[in-house]
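Let me begin by presenting the structure, written as structure tokens, before commenting on it.
Apart from one protein chain that is not included, each protein chain of the complex appears where it belongs.
Note that the chains take the letters A and B in the order they are written out, and that residue 1 is the start of every chain.
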Amino acid sequence: MQRRTVLMGIAAALVAPAIVRAQGSDELRIGAPLPLTGPLAPEGQKQKRGYDLWVKEVESAGGFEIGGRRVPVRIIYSDYQSATPRAVQACDQLVTQQRVHALFSPFGSGAAKASSSIAERYRVPMIAPTASSREVYDQGFKYLFGTFTPNETLTEPLADMIMAAAPAIKRVAIFSRNDLLPLALSAEMKKSAVKRGLQVVFDEKFAIGSLDFASALTQMRSADPEWVFVGGYVNDLVQVRTQMRDLGLKPQVLTMIAGPAYEEFTQALHRAAENISSAAWWHPAVRYEGVDIFGKTENFVQKFLATYSALPDYIEASAAAAGAILQLAARKSGSLEGPALRDALASLDAMTFYGPISFGPTGQIEKLVPPVFQIQEGRPIVLAPTSIAQGDFRLGIT
Amino acid sequence: MQLAQVILNGLLLGGLYAAMAAGFSLVWGVLNIINIAQGSAVVLGSYVAYFAWRYAGLNPLLAVALAGPLLFGAGWVLQRFLIQRVIAAPVLITLVFTFGMDLILNNTMISLFTADYRKIEGVFPTVPLHFGALTLPVDRLLAAAAGIGVAFGLHFYLHRSRLGRAIVAVRMDRQTAELMGVRVEIIYATTFGLGLAMAGVAGCLLAAIFPTSPLNSAYYLHIAFVACVLGGLGSVLGAVAGGLLLGVVESLGALFVGAEYGTTVAAVVLLLMLFTRPQGLLGRAGYE
Partner (left out) sequence: MTSRGRLAIAIAVIGGLACAGLPLILAGEPYLMRLVTMFSLLLVLAASWNIVGGFTGYPSFATGAFFGLGAYVAAILQAKGVDWRLALVAAGLAGGILAAPVGYGVLRLRGHYFAVASLMLGTILKELTTGWSDLTGGGMGLTIAGAGGDPEVLASFALRVSLALAVLTVLLGAAIKWSRLGFGLDCIRMNETAAAGIGVDAQRLKTYAFILSSIPSAVAGAVYAGWIGYIDPTDVYDVMWSVKPIVAVLLGGVGTILGPVVGAAIFVALEEIVWRNVLSFSAGGLGVLIVLLLLVLPAGVLPSLVSRKTRS
């Protein structure tokens, strides 16, 4: 037992230097826990690309403008290994040890929700770039802000558009990855379908990490749906699509979220991606004239393309937007103090490359309208909102 | 008809499982080691196939000739100089040891290749074959056939070649084999090499169909576990039978119990098997 005390002392001593190191110095420190390893690693990498691009942009502009002076910005990353407890621990460590001024939340709604209490307690503003569920924001917290609108803002416009294009559709199949975001989206999809008098003829989930969907899809084929909705991440969706083709499953309408927004989706599927409809919180085809560091959407897309040789998707854009939003708030508040930054964020009403930014009373973004799009001739074509529409909805898949 | 299609899907999947389980089973049977790193080794094989296709346009089914020897060498060295040092330790130690190796290999692959999913495309025709109402994807058919073919190849190698028969001898009775002049460390190294080579081969076949990522490794390991126990330890033909059975059980489970329960059904079947017939389908009692 004594030995334990000694060991704890050693542990504390090893930890201590890091505490001291973080004090003082005139810079803006942001803590960003990321799932760089584990099941969410691909998503974590995307978030990181968004942050890195923003930091690069700030650096080439000579720093961050706060109250008339320029301050360098530093993001402190931490790998939470796709495990929620580590994510919470990382937030705690970043706030209490590294003394960060703001946090970019861990990936997804679950981890964001679990770690938001840390931000609230220490009065450090937290921007969540990838949390959409209402429950994350319904906790009555004042320091949490999110850049995704609630999930139904994706499924409702999709359902409207498809019902307008094919009013005869009656039978819908829903197939979803048993995971936070896809499940939430599928639940909303079901509501949107039932609301419109559609019959849900197949409603199944698949386990995280599944590679083979042949059995479930064979069953789906027997249910003979006219509209198939699949919720999952890009890898799941590519596999589901390929195996649908293998089994000759050809519904009139095929909707997939949240994969078609990614460039690798069309790259992997070629012709099979044609006419797949989807929705996302952001898309490179949108056009906004921002007052933020990136300015126009085209400019952001250009810079991203130049840096990573790929088109940005909604996660990468949302992550970069988190930085841009924080920057706008800091310029407004003129201070890096948590409460001042928080008030500036809460009262922000500005246009950015990502879209209009203003946060509702719960902290979730309000005015953003997620675009609906469809893959046509190998490219995602925006169909809604009408102000930025590039084409019309097409029926049938190859 | 739906049932026939689902069983067919399961068999095609099972061919791949057979290749994954064969090497795993061999190592378990001969060295009495469960190689937790097997799943990551399969992924490594997939990367060999992926990069060979990406940079040299090589067909993933031919990449077997590349990944097999490469992983054989790696396995041989690993066993000879590292695992050999804990080989006599209790089950717990060797299990945790290979678990540590798995963490290292997997994290290294994430660092080198990222966790993004990579897919080989455009090698096989995308139009499936039709037999009445049954559909049969070409790529799956070829990969499954290759998987079973390679497993049979391994079986014949073990029973016909000199080295192979020495491996079988060590598996049956190590002390006697030693007395007969078999150098057990070399046999161990060769066996472990063969185990990893089979993982590499399975990885190539999988890469022809599924996307490659280090994140797949846990799933592959699970498959190898179940197929191996189902079929019977150390028996290569048992692993083939176990793999095919597992493929069918998973597919039927997904059909009758629900898509998300495919692996659960397989795990339950595994437990039942352990309780009732721990020697597996084709294994002989007393070998475990």
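Rule of thumb we're sticking to: a contact is a pair of C-beta atoms (placed from the backbone, for glycine too) under 8 Å apart; a residue touches a chain by one contact, two chains touch by 3 or more.
What you are looking at is a predicted structure, and each value in this text was computed from that prediction instead of being measured.
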Among the chains presented, those that the missing one touches: A, B
Given B:101, B:227 or B:244, the one touching the chain that is not displayed: B:101
Option from A:70, A:121 or A:367 whose C-beta touches the chain left out: A:121
Per the touch definition above, residue among A:57, A:152, A:179 or A:292 touching the missing chain: A:179
Positions on subunit A contacted by the hidden chain, ascending: 1-5, 7-8, 10-12, 14-15, 18, 36-39, 77-79, 81-85, 88-89, 92-93, 96-97, 110-111, 113-114, 116-118, 121, 135, 139, 141, 177-180, 182-184, 205, 207-208
Subunit B residues that touch the omitted chain in the full complex: 28, 32, 34, 82, 85-86, 89-93, 95-97, 99-108, 110-111, 218, 222, 225, 229, 258, 260-261, 263-264, 267-268, 270-271, 274-275, 278, 288
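Here is the rule we go by: only the chains that are shown with their structure count from here on.
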Mean-CA-position distance for subunit B and subunit A (Å): 36
In the complex with subunit B, residue positions of subunit A that touch it: 36-39, 41-42, 45, 175, 178, 204-207, 209-216, 218-219, 221-222, 234-235, 238-239, 245-248, 264, 268, 270, 272
Of subunit B, residues touching subunit A in the complex: 2, 5-6, 9-10, 12-13, 107, 110, 114-117, 119, 121-122, 126, 128, 135, 137, 140, 210-211, 213, 215-216, 218-219, 250-252, 254-255, 258-263
